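Note that one protein chain is taken out, while the other chains of the complex remain in position.
Let's look at subunit A:
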Amino acid sequence: MSAIKNMYGKTKLSEDKKAELKAALGERFPRYADSMEDKTEVIGMNDNKVYENGGRIMVRSKWRTGAVIAAAAVVAVMGGMKLARDQYIERSHMTPASHEEDNSTTDSEDSVKEYSQKEGYIADVDKSTLSATKTIYNSACEALADIKALDYELVLGEEKMITSEMVKQSQESEITHEDGKCSVLEFAATISKYSEGCDLDISQYDYAVDFMFDENGKKVVQINYVYIYLDAEHKTFYSYPPYGSQGGIIENGIAKQFKYDSSCAKKLYEEAEEAIKYYNENGERFAIDSLNMTAVEHEYLYMTDDHVREDIEENDKMRFAQALMNEGSMTMQLRKDSNNFVIKFTHDSKGNVNGVEKVYVQVFKDEADENGEHKNERFVYPDENKMNEMTVTIPDVAGKDPDEASEELVSLGLHTELYEMFSDTVPKGTVISTEPAAGADSEFGRYVTINISQGPLGQKIIFPDVRGKNVNEAVSELESLGFSTTIESINSGIYPKGTVADTDPEGEDESECAYERGKNVTLYVSTGKFVVPKEETEGEKSVNVQ
């Protein structure tokens, strides 16, 4: 797909336009018009400048305080936010994402491993290294997608990684293919193939592609990290995705997907109780009924992500979630793996949270069964027999504002998707109905479609996509719907000769293609040629009426 990159690469704003733009902006915002050379030194946050000044890089030293998450570091910088960290350091029952070489950095009696903790991980690198790491990552993902599509088994060698050496080797040696299998070199060659055509030459980097295996450690399920080594001894490195953000755990030297079993709900239950204890000891009270992943996710983004923070308003649920988000906690593991949970609280006479009633965990599976269904696993604690308590009744949100309706459903642990449709009876911009309908039972974590009215359909009808159809068929289909048609020819290599290559208006996004009945539709019929003749330069149209 590097063709797409090349194509967009040429899409540039002309220098004239840029100059025009600078002049217009300078006139309106004169105080930003000066050169900022001196100021950048002070600000020191401008990537480009910093790296031009001799590639200053920050080596993140090992945190000694224990289980501090990257999020907490950000919060510490932001200041003013209380976080319940220290209380929970000693309590961690599982091994978070880490790397085999990491073993030496942990004490034997302390099972807590630390986020972004691998010795030598450098969080900030220059733009081209960042871009190279992403290029390798994307190429490796493409290569893995190919293997998955062909159902080949990826056979990795001892090191369980693909290194830049292997990629180089794959270009020099002949690759033999064994049916149903993909060798290291074959995979390396595919990575190299996908990375070709990018502006960046990845061969100048020393890198390694690390994989994540399934729960049993047998099958490669995804790319874990791409490491770029920043020195010859491999003492410092950068990774993409940022080191520590993947949900895997290390066992026998390989990263595996975390294996969820019934104990995960129990661990979450204990974490929630600890959090309540912590808040009660500190005199903080919460009057919330339940807590789910939405709150944790929001809180995490609120703490770590500058450009989404402006859209998020912090609430009690999010504040409570702070105490759950310790590195190595079940909450963080669930978050990293994009799973879902709901914690239901018990309350004292004043309505404040005083304990945990029940915890539900929902683990989403990537693999579909033979019927193509994605089976989710569910765990409940303490009463494991009452799985059906995970159901929620969908409230009636008809007539409400879509945002309000969405919020209401999200607060129940559901996910929402908005869908616009026409309605003669429901005013524009309000909710018509939901799927499943109000009153129906659904489960935590399920998607609910919210149908929003676009107002009455009136004379407009939805315009069908007739591209690819034979011109006669298309004409009769459109005329039966009450449109009149005009036919023109167009050079198109995409559609065979005599079929409709394009229409005006175009029908593609059904919700947006309402068009008044009786209007004229122009059908562009393919000539079957796709090369635009060279003589036809600007001024002449490529629409070739023959």
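The working rule: a residue touches a chain if its C-beta (ideal position, glycine included) is under 8 Å from a C-beta of that chain, and two chains touch if they have at least 3 such contacts; residues count from 1.
We adopt the following convention: contacts and distances are computed from a predicted model.
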For the chain not present in this complex, what protein name does its UniProt entry give, out of "RNA polymerase sigma-70 factor, ECF subfamily", "Inner membrane protein", "Amino acid permease" or "Dihydroorotate dehydrogenase B (NAD(+)), electron transfer subunit"?
"RNA polymerase sigma-70 factor, ECF subfamily"
Selected from A:Gly26, A:Gly355 or A:Gly498 as touching the chain missing from the view:
A:Gly26
Looking at A:Ser131, A:Gln171, A:Thr236 or A:Asn376, which makes contact with the chain not pictured?
A:Ser131
Chain not shown, touching residues in subunit A
1-14, 17-18, 21-22, 24-26, 28-29, 32-36, 39-40, 43, 45-48, 127, 131, 134-135, 137-138, 241, 301, 305-311, 338, 415, 417, 490, 492-494, 502, 504-506, 508-509, 524, 530-532, 536-538, 540-543
